[in-house]
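Missing here is one protein chain; the remaining ones are kept as they sit in the complex.
First chain written, first letter: the chains are A and B, and each begins at residue 1.
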Amino acid sequence: MKSSQYIFHILIAYSLLLSSVYALNVDQEERANNLFKETRCLVCEGQNIYESNSDSAEDMKKLISEMIIDGNSDNEIKSFLVSRYGDWIIMTPPINQSTYFLWFSPIIILLIGIIFILRKFKKNG
Amino acid sequence: MIRKTLFYSPLLIIILLGILFYYSLNSETKSNSPLIGKQIPEFSIERLLNDNDQFSSKDLISSETINFINVWASWCIPCRAEHNVLELLSKIDNVDLYGINHKDTKKNATNFINTLGNPFREIGFDSDGRTSIEWGVFGVPETFIVHRGKIIYKHIGPIHISELEDTIIPIIKDLN
Partner (left out) sequence: MARRVSELLSYLGIVSLCICLLVSLAQIKIFYLKSNVNYINYFNLSLIQFVSCLLSFLILIYIFITSDFNFSLVYQNSHTEKPMIYKLSGSWGNHEGSLLMWILILTIFNFMFALMSKVNIRLTETTVGVQSFLILGFLLFLLFTSNPFSLLSESPNEGLGLNPILQDPFLAIHPPILYLGYVGFSLIFSLAIAGLLLNNIDKNWASIAKKWTLSAWVLLTAGIGLGSYWAYNELGWGGYWFWDPVENASLMPWLAGTALIHCVSILEKRNTLQSWTVLLSILTFALSLIGTFLVRSGILNSVHAFASDPSRGLFILAFLLIVLIASLFIFARKGPFLDKEIKYHLLSRETGILVNNWLFLTVLFIVFLGTVYPIFTDIVLNENITVGPKYYIFSITPIIFLFIFAMIITPFLNWSTNNYKILIQKIYKPTLLSVMLIFSISLYFDKLSITEISLLILSSILIMANLNSNILFKNNSFYLTSNIGRALTHAGFALLIISIIANASYAKEKITQAKVDDKIIVGNYDFIFSSISQEKEKNYHKIIANFEMQQHSGTLKKLSPEIRFYNNPPTITSETSIARMLFRDIYIVMNVPENQEFINVRIHIKPFMNFIWVSILMMMIGGLFSISYRIKNS
């Protein structure tokens, strides 16, 4: 008895998770899916909203779909999200002062290796 | 000599990493919302308790008092725990507390207010959560301090009585 009641409750909760029908055409749908994959879910652990079925992710998907229908470009949508939640919400970090090291240090590491290996030849003539 | 020193570099790196990890263990979730210091986002939503007109950003911009905007929902258990603190907060001089009711039903939200009391001057009814996204809300409860239309501070999660005394009240004093 008790467990079936519980199931009923979670079913109701789950009904909130349904994604509503977005009237997107094929191109818009592809753009939406790409944006969903680039938008981090607010409440889940490290997932993007494309992967998440949570209530909050569904709201965000709805918002993005509506912004696409209203004629916003991908960049406009992203910068809206960033203005509200910070860089955190975009799955790929921007290139700016605080991420130069992240983006460019692998090249330096690669170069250090080349110098090291070349020195091995020099030393041995 | 240089070669020998080079052998100490892994040691140095691990020590630096250790320091970083130590601080990250002790760091609390900070709320560095990009909205802090900015003008409040524009919004306009129905009122929960009367149907006459809309609760909007203009109400906050025109206000001379210190405004607190609390985002809550009747289904949110921490919000219940926070309610007493909000009652205290609303009684402070020169403070107006506003509520944004997040993804709720009118019936449940009204019940909540009728049972626990209403510390809010106005409550906006944000059934689809859109206004909350405008405010950069992650989940309920969250509280913003707004002064002359500018967002001064954001608190994530329920406000504990100690946080009211240690953090919030000094900010109020500062603004006065």
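By our rule, contacts are C-beta pairs under 8 Å (C-beta built on N, C-alpha and C of every residue); 3 or more make two chains touch, one makes a residue touch a chain.
Just so it is clear, the structure is predicted and the values come from calculations on it, not from any experiment.
With the whole complex as reference, residues 3, 6-7, 10-12, 14-15, 17-19, 21, 33, 38, 40, 44-48, 50-51, 53, 86-94, 98-99, 101-103, 105-106, 109-110, 113-114, 116-117, 120-121, 123-124 of chain A touch the missing chain. Where chain B meets the omitted chain, the residues involved are 3-4, 7-8, 10-11, 14-15, 17-18, 20-27, 30, 32.
FYI, only the chains that are shown with their structure count from here on.
For chain B in complex with chain A, the touching residues are 32-35, 41, 103, 128-130, 133-136, 138-139. Listing the residues of chain A that touch chain B in their complex gives 42-43, 55-56, 59-60, 62-63, 82-86.
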